[in-house]
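Heads up, one of the protein chains got dropped from this complex, but the rest are sitting where they should.
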Amino acid sequence: MKKKLMSVLLAAALVSSVLAGCGGAAPQASSEASASEESSGQAAFKIGGIGPTTGAAAIYGSDVRDAITIAVDEINAAGGINGYPIEYKFEDDEHNAEKAINAYNTLKDWGMQLLVGTVTSAPCIAVSEKTKEDNMFQLTPSGTAVNCVQYDNAFRVCFSDPNQGSASADYIAGNASLKDKKIAIIYDSSTEYSTGIHDSFVAKAGELSLDIVSDTSFTTDSATDFSVQLQTAKDAAAELLFLPIYYTEASLILQQADGMGYAPVFFGVDGMDGILGVENFDTSLAEGVYLLTPFSATADDELTVNFVKKFNDMTGHIPNQFGADAYDALYAIKAVAEAQNVTPDMSVSDICEAMKKGMVEIELTGVLTSPAAITWTAAGEPNKDPRAVIIENSEYVLAE
Amino acid sequence: MLNFLTYLVNGISLGSIYAIIALGYTMVYGIAKMLNFAHGDVIMIGSYLIYTFMVTGGVNPLLSVLLAMVCCTVLGIVTEKVAYKPLRGASSSLAVLITAIGVSYLLQNLALLIFTANPKSFSPVITWEGISLFDGELRIQGVTIVTIITSLIVLVCLQLFINRTRQGQAMIAVSEDKGAAALMGINVNNTISLTFAIGSGLAAVAGALLCSAYPNLTPYTGAMPGIKAFVAAVLGGIGSIPGAMIGGLTLGVIESLSKRYISTQLADAIVFSILIIVLLVRPTGLLGKKIQEKV
Partner (left out) sequence: MMKMTKQTRRDLITYGIVIVFYIVMQLLDLAGILSFHVKGLLVPLCYYAIAAVALNLVVGILGDLSLGHAGFMCIGAFSSSLFSVTLKDSGFPAGLRFFLALLIGTFFAALFGFLIGIPVLRLNGDYLAIVTLAFGEIIKNILAAVYFGYDEEGLHIAFKSFPLQGEGKMLINGAMGIQGTPTDSTFTIAVVILLLALFIVQNIVRSRTGRAIMSIRDNRIAAEAVGIQITKYKMTAFTISAAIAGTAGVLFSHNTTTLTATSTYFGYNVSILILVYVVLGGIGNIRGSVIATAILYILPEMLRGLSNYRMLIYAIVLIIIMLINWAPAAITFREKYGISAYLARRKENRTPVSDMGSGKGGS
């Protein structure tokens, strides 16, 4: 009896939820069918964003979401793109490829014309298959894996994983004070980001005959205790610790290394950026940390100061490279759309073709590289130099 | 040899954290016969509370921990009354397991909204540096020593409480047979509420120690240590209080040594394999009671 009733109850709930889904979707779907007429009436660019705003990777997605909001507000206040305002919607993907596709479909129903996303690599690759099918322009702020931009409609603002790994090895080999140091690596073997950088670093270090004495890893499931990895590095007498990981784990590594009295030179990549923004973090531990980063929140040019202030006012913390990448992504879209005279009444596919063409022609001065400019290759990669910075007095200082 | 000792000490410090979390787990399981999947998230809430009192409010660390214990105790009692108690006597014990998962999602997402996803660096409650042996070759951190001592104190107190007080005896009675306990005039509901209160209070202490050792606080901080502590509790024999202590320490040492001597990549797999082997040899864990099946 009870089970029977429950099935009735559940079935009723199912029917209502499906109906609600269809009911909610119906007008959107029909607007999609007649996209050109409808959107000319609204006359706004519909830009969608996808990234994790819940789940363990939530910090990256929420930073991207907030940075885009800032950029959109600024652009709209300054008269929009080609005179048309931007409408912006961000969907959560929980750092899950399947949910990312659901998010993408939701945005398509909404009438998205341009996609800024997704934030993390694996979901980004999955979504890029869909944007390819729909020929929708995709600009990922921070999808670092090689395959994120394997199709010609996808571009990225950040560096690719191999690029960072080999650039790090190059930098170490080219630096007189670092090149003879024994190197230890601690990386996250359960993320594609960290393994990607690790693998290319190891390959390049072999070519440059750098001396790697210890190579250990951890997984997302055991990312709190690094004592063994640090002890192994210490026992191997490593003097330089390469950390191709995110700053949340890196901050723990710095603290634990300090606790055991181990003080090598720490060398991070763009994921390390943000370590000074961890609330209540003892920044003296990060003194002397090298990192190859595209973004410096303490730069004193007008663009960066403005962005950092607005971001801090909005979220209560200093933006890291994720926010900066996303902010620049919006300005890149604006620059390209203006150069190519893109208007909201064009079809998704036409916008994509124009954007693809324009993307390789622009030079963007954004918060990432200011005062220098970024350009893009047709392969979707940004041409910008990773800048090695060193943390001194809790500030990033350009290293030699 | 010294090298080995260092890794052993690392393992013990990790294990002591698992142990103190496992104590809360096993306590609730032993009496309420319920896998409380939200325990790790209560720890996370406790840590955020301590952080808020200590860093934002400027309250003395010890007082912060006490305040957090009070808050967590209240939280424990409220969740028990709202989400678990109505399901007592449900036709399957899985029902309450699922609401515990619901509570876990609820606490995580509540913390996400209140404290945001931005990680916070926890200020250690324990500022003692620890001791150095063999001319500084072997260091034992203060937080490790405090954690082990705290776990032992908690262990002894719980044992005394359960074996020497009327309330504790009531708990044993409830865990053996709810119906019979009720017939003997024991208030089963109050006894279970008390168990949750103690378990949640312990979670705040565990949070303080967890975040002193690994000072990185996000809404998901509690989830993984929670599940590891669950594994530790099972390894030691779930429901057994000394078993939780031993299970926690064993798990920590195995994890540390397998990372060092076998593989860092496969450490999780090795830890779980050893759990499986132990359970196959001793199906109720290291110190678990052998259950005689009745026809």
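Letters A and B mark the chains as written, and numbering starts fresh at 1 in each.
Please note the rule applied: a contact is a pair of C-beta atoms (placed from the backbone, for glycine too) under 8 Å apart; a residue touches a chain by one contact, two chains touch by 3 or more.
Since this is a predicted model, take the numbers as computed values, not measurements.
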Contact partner of the left-out chain, one of B:Phe4, B:Tyr105, B:Phe134 or B:Tyr261: B:Tyr105
Residue among B:Val9, B:Ala181, B:Ile198 or B:Val234 touching the omitted chain: B:Val234
Touching the absent chain when the full complex is considered, from A:Asn135, A:Thr219, A:Asn280 or A:Asn312: A:Thr219
Residue in contact with the excluded chain [from B:Val55, B:Ile77, B:Ala95 or B:Ile172]: B:Ala95
Touch residues of subunit B, complete complex, unshown partner: 29, 35, 37, 83, 86-92, 94-95, 97-99, 101-103, 105-106, 108-110, 112-113, 227, 230-231, 234, 238, 263, 265-266, 268-269, 272-273, 275-276, 279-280, 283-285, 293, 295
Residues of subunit A (touch criterion as defined above) contacting the omitted chain: 1-11, 13-14, 17-18, 20-22, 24-26, 28-30, 32-33, 53-55, 90-92, 94-98, 101-106, 108-109, 122, 125-126, 129, 145, 147, 188-192, 194-196, 198-199, 202-203, 219-221
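By definition in this document, only the chains that are shown with their structure count from here on.
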Between subunit B and subunit A, distance of the C-alpha-averaged centres to the nearest whole Å: 35
Touch list for subunit B against partner subunit A, complex: 3, 6-7, 10, 13-14, 51, 55, 109, 112, 116-123, 136, 139, 141, 214-216, 218-220, 224-225, 255-256, 259-260, 264-265, 267-268
Partner subunit B, residues of subunit A touching it in the complex: 53-56, 58-59, 62, 189, 216-219, 221-225, 227-229, 231-232, 235, 248-249, 251-252, 255, 259-261, 277-282, 315-317
